[in-house]
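All protein chains of the complex are present and in place, except for one that has been dropped.
And now, chain A:
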Amino acid sequence: MNSSNGNGSMSTASSSGAWNGRDQFPAGLRVLVVDDDQTCLMVFEKMLKTCLYQVTKCNKAETALSVLREHKNEFDIVISDVHMPDMDGFELLKHINSEMDLPVILISADARKQVVMKGVTYGACDYLIKPVRIETLKNIWQHVVRKKARNTF
């Protein structure tokens, strides 16, 4: 697992989940990205950092899950690949949905309708087809806001 927020450690400044730097939002959005392919992971990390997000990357779903469990309230959104060996994106999504209240975006090179449908029914807030463009990543903050708004009512 690689923490890449520039400080070399997990940031706990926003552990309450409140947006202290509201003016700069969505800069500082705390993203966990999971993909077993290192090429894809490297590209995602660079794109997310270019969006001024705080990025943590994992190449295994199990690692991502322990990170999320150990550092509850320190992430705003999870982006995960679907097809990974051992635990896949769907299983990770199920665990996250049952244990915590985080929006999860699934990504895949697999655009088949039944797979996308599975993602939707399992509760992914979005399903993106690779290759993902940076313009798409610039808009993911809406899922964070939407979930918070739903929880408020």
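Following the convention adopted for this analysis, a contact is a pair of C-beta atoms (placed from the backbone, for glycine too) under 8 Å apart; a residue touches a chain by one contact, two chains touch by 3 or more; residues count from 1.
Note that contacts and distances are computed from a predicted model.
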item	value
Among "Histidine-containing phosphotransfer protein", "cysteine desulfurase", "4'-phosphopantetheine phosphatase" or "Symplekin", the UniProt name of the subunit that does not appear here	"Histidine-containing phosphotransfer protein"
Residue touching the undisplayed chain, where the options are A:37, A:62 or A:91	A:37
Residue among A:27, A:52, A:117 or A:134 touching the omitted chain	A:134
Where the missing chain touches chain A, by residue	36-40, 42-43, 46-47, 50, 81, 83, 85, 108-110, 130-131, 133-134
